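Right, I'll just put the structure down here and ask away after.
The complex appears here minus one protein chain, its other protein chains still in place.
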Amino acid sequence: MKKKSEQELEIEKIRKTNFSTRRVTVTKIEKILYKSFKVLDHGFIRVIDYMGDDSSIVQAARVSYGKGTKKLNQDKSLINYLISHRHSTPFEMNEIKFHIKLPIFVARQWIRHRTANVNEYSARYSILDREFYIPKNRDLKPQSKTNNQGRSGKLESEDVKFYSKLLKKNSIKSFENYSLLLNEDDEGKILDEKRNGLARELSRMTLPLNAYTQWYWKIDLHNLMHFLALRFDPHAQYEIRVYAEIMMGIFKKWVPLTYEAFISNRLRSLTISEEGVSYIKSLLHGKKSNKENVSKRELQHINKIFSL
Amino acid sequence: MKKKSEQELEIEKIRKTNFSTRRVTVTKIEKILYKSFKVLDHGFIRVIDYMGDDSSIVQAARVSYGKGTKKLNQDKSLINYLISHRHSTPFEMNEIKFHIKLPIFVARQWIRHRTANVNEYSARYSILDREFYIPKNRDLKPQSKTNNQGRSGKLESEDVKFYSKLLKKNSIKSFENYSLLLNEDDEGKILDEKRNGLARELSRMTLPLNAYTQWYWKIDLHNLMHFLALRFDPHAQYEIRVYAEIMMGIFKKWVPLTYEAFISNRLRSLTISEEGVSYIKSLLHGKKSNKENVSKRELQHINKIFSL
Amino acid sequence: MKKKSEQELEIEKIRKTNFSTRRVTVTKIEKILYKSFKVLDHGFIRVIDYMGDDSSIVQAARVSYGKGTKKLNQDKSLINYLISHRHSTPFEMNEIKFHIKLPIFVARQWIRHRTANVNEYSARYSILDREFYIPKNRDLKPQSKTNNQGRSGKLESEDVKFYSKLLKKNSIKSFENYSLLLNEDDEGKILDEKRNGLARELSRMTLPLNAYTQWYWKIDLHNLMHFLALRFDPHAQYEIRVYAEIMMGIFKKWVPLTYEAFISNRLRSLTISEEGVSYIKSLLHGKKSNKENVSKRELQHINKIFSL
Partner (left out) sequence: MKKKSEQELEIEKIRKTNFSTRRVTVTKIEKILYKSFKVLDHGFIRVIDYMGDDSSIVQAARVSYGKGTKKLNQDKSLINYLISHRHSTPFEMNEIKFHIKLPIFVARQWIRHRTANVNEYSARYSILDREFYIPKNRDLKPQSKTNNQGRSGKLESEDVKFYSKLLKKNSIKSFENYSLLLNEDDEGKILDEKRNGLARELSRMTLPLNAYTQWYWKIDLHNLMHFLALRFDPHAQYEIRVYAEIMMGIFKKWVPLTYEAFISNRLRSLTISEEGVSYIKSLLHGKKSNKENVSKRELQHINKIFSL
């Protein structure tokens, strides 16, 4: 990979381009185009390109000859309707392309979203940067007692120090071994002239899951919302949620009407089972609550949401 | 649907928009943006939006910070390599969005390409135009004797007249029945004040497969090439091939390097089976040709291509 | 297409096959395998093959070496959890393959579900049966006044008769024209020895949208549930809903635990927007209801569901 300063120069240069276009254009996204938003200790998200705005959704839903938009209120109401009735095709008409740098264990979760396009930096072809993710102390937590796949609670501060140090040591040692296998440091200098390095596709096997990779990732708006619904969720792992957070900000700048509808009707919406509906109905009518059919997990959730 | 003149005004209006953008821009596509290319008797193709150009493919393949392009020759050679080795992901980084009007029987073939995004005009919601496809006389042909699913050869001229007239009559009558069921003509005038029309989702059942529909259709460059490889092919039905032809012209304007590589390495390339390779090898070395292992169909094809 | 009696003999014959297998097997599906379930006037659904049962979902979710199932109660609870948290991948591990005969306008809606595999009978290659869908009188209704894309209410009985007759006449005439163009009736008899027929790919253009087509359609359980959530819905067009109904019965036989969870947590569940939640909360706590933020459409829906 290139050095940071070279990368910054390339970004600076490309941000100076300016063209004339008949295409739908979003000023707020133009302003941040190519800009690098920092995530975690060495990661980033950059918007590289986009297609469409809120009006494009309306235009496609109406199969229009022109812009297809009517009064702002009507467009807003249509978008709201489409989101709340889970219509997906008009939102597939918008696309956004990102350049993202992220730890490998995050990339492994991320790639499970199959309906996106990806070009990843290849460690068979190139040598990875000596960069790895070390969580901040406040993010080092024990296994959660309620969520079998998450973390929560607090560790003793000496334990935090111990773990942090161990993570760092493991990373440094792994990268050292990576260089030894390649017989080349990350400046491209040969380490031992008498040895021939091991192939890159094999040397990379020593890299730990907190090493950074990067990719171009392109997705349509419908699938982006699906990604965000899962990854901006409090149950998502913190290290992917911070990427989703940055994306929420970009989403808002890009298609503000869709963003608002998404917040109300997806992110902060509540889905209740048949039994849950029946329970709430009994409460609303002051009848004996038939909560026994509701699963324990759902009952807790409903009671929490409605402060019951 | 709106009247033609209204549609033309909408297109004229949207073609006057002009914005400033930092995005990669293709002048030749900007020139034709929103413009309607006529296909068949009432169909059209319009480019509504696009993302990326040739350099975007290179940029993604290299996971670049800036434009990612090097010398034109190097970019060209990389694109050629990617196409000929059937790399697909860098081409997925470009998108193009069309507005297309097409006969229903063509739409039924077209939709089999699942890796695109579609919003179709709904005949449950709206009333279709009184427009249907009638082939030109020269396109009315008998069933092919060699290709079980195509047409070829010539009909007697009085038969052509008979068929053409029959197709017209059937279309006119079907649309008449459509109006009678809706109890509404295509200007929106009620036909019989005493009757209540049949629902649109039922009335449409009388429409023939040569009625026109329209949709917004968005696809990435990789899948567009797959579509064109199948639909620009001489074996594709004429009525879909003419759409593919227009798209080939648009493709060339949009990403000329990719277009060239596609022509050489996909469209005009030849794939030979193991047995076919062995046959050609024997010919090249002046040995007794071992053609008996080659299938009859392939043997004919090879002999034709190489004028043997 | 073959004659009905030949088709029945083929089905009878294939239903007599019997093999020994180590694969997970569902007795209730084995009983109906290959059997034809009638839909509409000439349509049908047949299960041709299936992969997996309820235990396969659990097995995949647990990445098991053996069956992966524990106590029935634990499996049931896991499946419930997976459905209600919209986990999709374990349900993708089951597949079902259908042979379906359906009117073309239904096929056009159906095919929009892109995540299935399809092989359709080709009217470029073969001649379609003289079969078309004519709704029963009770299903002939006017355009709905509330649902812009549906039907509801009642027509005068003489209008019903008029429309029914018109639909029949249009279908018969269209098929007659189809035969004239092909110069061949549906028994394969040449109509006029002196004429050469028009190619099949062109003759089919006269077929109306209520002509029947057929296909093999294979889908995984996750996407089947998505299909059913949309097509078993009261807002779906009646003519596709009847197919979904038959499939619901097959679904229940195949994976009864998943079926139950789907009914409670998807089909009869309720999704409320942020504003809707806040409205219900205010009612539950006897506060002044803040319904003004809820959209009119949602307010009606909530009030109806909870009998408010």
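Letters A, B and C name the chains as they come in the text, with residue numbers starting at 1 for each one.
Criterion: a contact is a pair of C-beta atoms (placed from the backbone, for glycine too) under 8 Å apart; a residue touches a chain by one contact, two chains touch by 3 or more.
Bear in mind that the values here come from a model prediction, so they are computed numbers and not experimental data.
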item	value
Touch criterion as defined above, residue of A:K35, A:K70 or A:K173 at the omitted chain	A:K173
Full-complex contact with the absent chain, from B:Q7, B:N80, B:N196 or B:N223	B:N80
Absent-chain contact - pick from A:I11, A:I32 or A:L198	A:L198
Where the missing chain touches chain B, by residue	77, 80-81, 84, 89, 112, 263-265, 268-277, 280-281, 283-285, 295, 297-298, 305-308
Interface with the undisplayed chain - residues on chain A	103-105, 108, 111-112, 114-115, 118, 122, 124-125, 133, 135, 139-144, 148-151, 155-156, 159, 162-163, 166-167, 169-171, 173-174, 177, 180-181, 195-202, 204-210, 237
Residues from chain C at the interface with the omitted partner, ascending	2, 6-7, 10-11, 13-15, 17-25, 30, 33-34, 48-52, 56, 59-61, 63-67, 89-90, 92-93, 95, 97, 99, 117-121, 214-216, 218, 220
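Simple rule for what comes next: only the chains that are shown with their structure count from here on.
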item	value
Rotation, 0 to 180 degrees and nearest 5, that superposes chain A on copy chain B via CA atoms	180
Chain B and chain C: spacing of chain centres that average the CA atoms, whole Å	29
Chain centre separation in whole Å, for chain C relative to chain A (CA means)	35
Multi-partner residues of chain B (at least 2 other chains)	118
